[in-house]
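Of the protein chains in this complex, one is absent; all others appear in place.
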Amino acid sequence: MSEAETGTETKGETGTETEHGAESEADGDLRRVGANPDFWYPVALARRVRPMRVVAAVFADQRIALYRGRSGAVHALEDRCAHRQVPLSMGVVEGDTLRCCYHAWAYRGDGRISQIPYLSKGDGRPPRGVRGYPVREAYGLVFVFPGDPEKAEDTPLPELPAFSSTTYKTMTFSRTVRCHYSFMHENLLDMNHQFLHRGVVGKLHPQLLGYETSPRSVEARYLFTHAGGKRNPGAGLLAAEGIRGGDSADVMTIRTEYPYQTLDLVPENADHPAFRLWAVYVPVDAEQRTCHAYGLLMIEKPRVSAALQLAWPLIRRFTERVFAEDRKAVEAEQRAWEEQGEDRNHEVFPLILDVRKVLRTNGVPVRGRR
Amino acid sequence: MSEAETGTETKGETGTETEHGAESEADGDLRRVGANPDFWYPVALARRVRPMRVVAAVFADQRIALYRGRSGAVHALEDRCAHRQVPLSMGVVEGDTLRCCYHAWAYRGDGRISQIPYLSKGDGRPPRGVRGYPVREAYGLVFVFPGDPEKAEDTPLPELPAFSSTTYKTMTFSRTVRCHYSFMHENLLDMNHQFLHRGVVGKLHPQLLGYETSPRSVEARYLFTHAGGKRNPGAGLLAAEGIRGGDSADVMTIRTEYPYQTLDLVPENADHPAFRLWAVYVPVDAEQRTCHAYGLLMIEKPRVSAALQLAWPLIRRFTERVFAEDRKAVEAEQRAWEEQGEDRNHEVFPLILDVRKVLRTNGVPVRGRR
Partner (left out) sequence: MSEAETGTETKGETGTETEHGAESEADGDLRRVGANPDFWYPVALARRVRPMRVVAAVFADQRIALYRGRSGAVHALEDRCAHRQVPLSMGVVEGDTLRCCYHAWAYRGDGRISQIPYLSKGDGRPPRGVRGYPVREAYGLVFVFPGDPEKAEDTPLPELPAFSSTTYKTMTFSRTVRCHYSFMHENLLDMNHQFLHRGVVGKLHPQLLGYETSPRSVEARYLFTHAGGKRNPGAGLLAAEGIRGGDSADVMTIRTEYPYQTLDLVPENADHPAFRLWAVYVPVDAEQRTCHAYGLLMIEKPRVSAALQLAWPLIRRFTERVFAEDRKAVEAEQRAWEEQGEDRNHEVFPLILDVRKVLRTNGVPVRGRR
């Protein structure tokens, strides 16, 4: 979707954003908006779905059994035997079928029943099967399409050219976070939260250069200058020629393109990113008060590529520490929401008001249980 | 109750069970049907109620204090002091009375207050006491009658002639299972679930010979043949001359006679059971989503009775493993029910449809809390 098609409007820092000053009360509570299921969502790391094995996955309380059959392809079935609702993820892979552990009903990869071992003539008419999900393997992740299966074909997977580029190396993240996915989008887009990471990254001064909003996206550009204080070696390594001393000035571009989020860091004087992050926050429970964050951090290889190898554990430790601090904040936000019973945020940063609108208008009503 | 009196109908495997094809939606959710309290239910192992001691027991959230006084008899009282509702099971046995731990109110075995140590003339009128339950000790268990006490006298305890027979030795089981008791009845009656135990018992092929249904009971007969695979030594020992090699063919009779369940295994060419199981699943919580299973496994002594002594630990380990697998399945069923908020089972096995009807029509509405 090009920016022209979606009506993107570019705003400078001095633009009039009075229309963002308040969200209408009729907008409803953002934390009760469900993630739109008509997109591809990762629900497992591909390597965790080993050959001839089945694992349990989930999208917003839709339990999904992922299994890799003899053909090597991964199948995704509703994780409930049609018979007695026992999870099929407790079952056994036989060839390209999945057999329930309890009474041994067998299912094909599309969810149709292939065998009920003991069925007799006089017995009741069995059900036809369980729901099968469109499934694709990419970027080391297993994606499913939890929404209307007819839309799956025409809905593209996210495009991550850097993933397969020889000039980038990818670090994969997979973490459960006890908060609504919207807190994650707001966290990353509002770089004024660098105070939270002062112990890890030192004093960073983010300056908003401008941002753009479309019905499906918000993109913000920040100029980052380092204002002294502790420096983390991991941070330095991460942005090899990027975030440096007090004299550096790097440009960070963060974009929510529903339902995904990306972050690119282009060092001063460079013409391409030193690293690129792609992330998505997959709801876990029915109320979507917990999400599972999948992240792909694609880091440019230095000229001596062995250096990256050596730096890898340091970079991972650094990113884990930053993520742990973010998690602490967003989980505190979720707890506050649960205690207050509603969203009482008082937002003043215009682009965050914009991303809230994007998440609200592209989302669906949360189902909840019963 | 004879079969004639209760209108038992015998059905062969080829009988027309079309009437079982679907349960009417008006039937209500079986998992919301409470166990009928007008029966004798075990609530403790007799040896756990030691002389001059009190223990806490429960039937469907009715908390019960069991104590054994000086006379040796066990008494069963509502487990709430009439004064401030503190559990009497925290109290002290004195002679044949039970004294609350808090302000020392004392109760007789029938629940009437025998003393309030500090009551003065001007004080308020005290309550008369707490509920006393009819209680009986049998088969190493303490049974109470949680329903209408006037029906207790005419309601027989289960009859277990093998328990006191010199030719059988009894192994006792007592386990909490986090599921509605109905899942337990269905589990044992539907022997097509042998796939669940494939790792422990090898490949068993159960063939339904026929079954009988009455308003209060369902009884199924299966022919068991061993089709190869791993054999567990405990299984072999359990059915001494019973379940053997691929050439064996034993007859297993399983019966739900509300509210109890029995299983008899008669080896090929034998005229009496190699072992008999009696079991009952006592609801624990108000919603009856957890039950406590009591089982008595009566095993025929071999000619050299010392052999059974030696085999005893192996048999126990084997039955524990089988039970652990069953528990995993039925607890998964309960979790599915709780997540789905209703019973979505699609049953095709006619006798299971029959036992569902027996459990529903003999049960009572579940109370729940408040």
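The chains carry the letters A and B, assigned in the order they are written, with residues numbered from 1 in each.
We adopt the following convention: a residue touches a chain if its C-beta (ideal position, glycine included) is under 8 Å from a C-beta of that chain, and two chains touch if they have at least 3 such contacts.
This is a predicted model, so every value here is computed, not measured.
S.K.: Using the document's definition of touch, tell me which of B:R32, B:R80 or B:R255 contacts the absent chain.
M.R.: Touching the chain that is not displayed is residue B:R80.
S.K.: Return the single residue from A:M52, A:A73, A:A324 or A:V348 that touches the missing chain.
M.R.: A:V348
S.K.: Considering the entire assembly, which residues of chain B contact the chain that has been omitted?
M.R.: With respect to the unshown chain, the touching residues of chain B are 61, 63, 80, 82-87, 90, 99, 101-104, 116-127, 369-370.
S.K.: Which chain A residues would touch the chain omitted from the figure, given the whole complex?
M.R.: 13-18, 20-22, 190, 192-193, 195-196, 206, 208, 328-329, 332-333, 336-337, 339-341, 344-350, 353
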